[in-house]
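Shown here: the complex without one of its protein chains, the others still in place.
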């Protein structure tokens, strides 16, 4: 019963067009060109490296037949980690987007797989087709402050100002130069920085940016700082502007950079579970008219996130991030959120994808869990009807996103 | 199978009379007079405020038609958080106590709901009726040290000395005055304080108090202190008296007060997940003949609580508190306790209620989960018989409570 009900709900949920509120898509190169673009995603390279694959080929660039050889090597290595959720994304992608069966994927010679998928990826209308197959309506970008904001369809690819560089690297002359180039203002003191950042927000707003964002280490604890050029000072000024410009400020809390110094590209970051949202209480108190969609890196912090969202009007739960983006943790965390956090304050899921091919399988993983929870714990015990369950799914999948980001 | 078994067990468990070992009931006003008394509970006002409702009406007092208007506003706002476990309590209450169907609640005009429920609440024998409908035998209070302890039936409403004010606010002259008024002793140094506290315990014991209690911030770490009037000193002296008077000392660990300064009344407190029972190890070692029923605010700490209860004779697990009092966390935490902690050291659940109307729906939430776990993980895999499962439920629901609090 619960299973077929869960299937039914999943089918209904899949019909809701996706608005993906956080990704790392390059709007000028949104899709993969070869299977290497897909398997070179850090989720695969780090697992390949972690299970003993040589690093050289993983970091050898894209000359000649390197991408080809790399794909074959990663596919071979995958047998050592084919139990993981990450490989499940790849299998789902192969089925959903490339029309392959599990047998094709398992039995085909890697060579054949490379070519069959390559042929699909090279279709001239692949970007359109993938939007259609994914039922994708729009996807948020994560833009460096000096990224170009024109030359792409900003209704589809929604700009979002990433502020990590400004907050953590303003002491580097190169960053000051780049900021001057965009804003015309040289940030030599807090006054000029404030002006420059104001210009930057205007510039992003003008180009239809809907949010700003930052990722933060576990020990980051912002305090009010209206004077300095230190990270807390820059962060505080950005929080002010986010409130003034009514742009939600996405906080992604808990990542330690370069913990594994010899890790592969983007496969070096980890975390310290000992972090708390209490570190941000001044921020939440001082910016009551802002919105803070918050992602946490660990499931341990989910109860804090759900509790803070429960009472603070300006805090929302935001997706399932990185090391928490596997079914085991999504299911526990989502279950608690559905029971504790108002539905209008939940932004259910984002793909975090670098290439559009990953949006569908990642959302599928989430939507299956959402359907299971709604079936098992809401519809089956007759708390709500199927119709109401689908409305609830719609709210956490797109309703809150539309309202908070004013889409 | 497991479902109908779970239903059967639930029915059997519901027949066990409730002894509610922790509440904030006012024995002189134990029941609600209007629907406003119910919906003004902080669990609803904070969700209403968190989803954007204006604070003014929430804090406008009780003059004229304000309670009426507030109820209509909260009921309207509820559509933004009708997914939460808190609203599920309200729905269960409407069904179980007020004889309404889900359709009545959803379809009735809020006005009608206000009046229909109001009519029930105004019945002259409502207090008796609610005891009967709830199958409630007795309920613990949480008394300020100078609360009146006469004028109510102390077999039904069992006094419990709350010690927060004494421990954390003894530096305030007003508190010293109040303590003098109750005990006849002015606490100017540790010696006189000890005498006053001794008097206080005698006074509470004389009026049939069965426990003392305190709620503590995450960073509280008591050490032996036989000299000072600091919080650790007062706490230590109270622990001594609790042991001497054989009154269990309920510790409720982990709340940070006033984190959200602009939150609604009682909707300002949160927590820092980074706390550990190791902070209390001196206390547990030094008072081996005491009982410490312990509540923790986070599910993260449940494994510590279960482990400490496993080896320390004087530690018991105590209910599912506040931000952990939702099915997602109750189920995980209870599952672990049932597997790790001797059944005679588990006090399963308390309502924490301010009005008697909440005892039944909250206990129902807990009892449904208890029945599910017993069905799925004990009876179905034939670990124990149904009869034994009901005995186990009885033990954690009332058996341990009766033994530990000497009822």
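Should a chain be cited, it is by its letter among A and B, assigned in written order, with residues numbered from 1 in that chain.
Quick note on the criterion: contacts are C-beta pairs under 8 Å (C-beta built on N, C-alpha and C of every residue); 3 or more make two chains touch, one makes a residue touch a chain.
Just so we're clear, the structure is a prediction, and the values are computed from it rather than from any experiment.
Asks: Using the definition of touch stated at the top, determine which of B:274, B:355 or B:368 touches the missing chain.
Replies: Touching the chain that is not displayed is residue B:274.
Asks: Using the definition of touch stated at the top, determine which of B:91, B:120, B:340 or B:407 touches the missing chain.
Replies: Among B:91, B:120, B:340 or B:407, only B:340 touches the chain that is not shown.
Asks: Tell me which residue among A:14, A:85, A:120 or A:195 touches the hidden chain in the full complex.
Replies: Counting the whole complex, the residue in contact with the absent chain is A:85.
Asks: For subunit A, which residues touch the unseen chain?
Replies: Here the touching residues of subunit A are 46-47, 49-52, 80-85, 88, 256, 259-263, 267-268, 270-274, 298-300, 323-324, 326-329, 332.
Asks: What subunit B residues would touch the chain not displayed?
Replies: Residue positions of subunit B that touch the missing chain: 274-278, 281, 284-285, 288, 300-301, 303-304, 306-313, 332, 335-336, 338-345, 377, 383, 392.
The working rule: only the chains that are shown with their structure count from here on.
Asks: I'd like to verify one number: the distance from the centre of subunit A to the centre of subunit B, where each centre is the average of its C-alpha atoms, in whole angstrom.
Replies: 39
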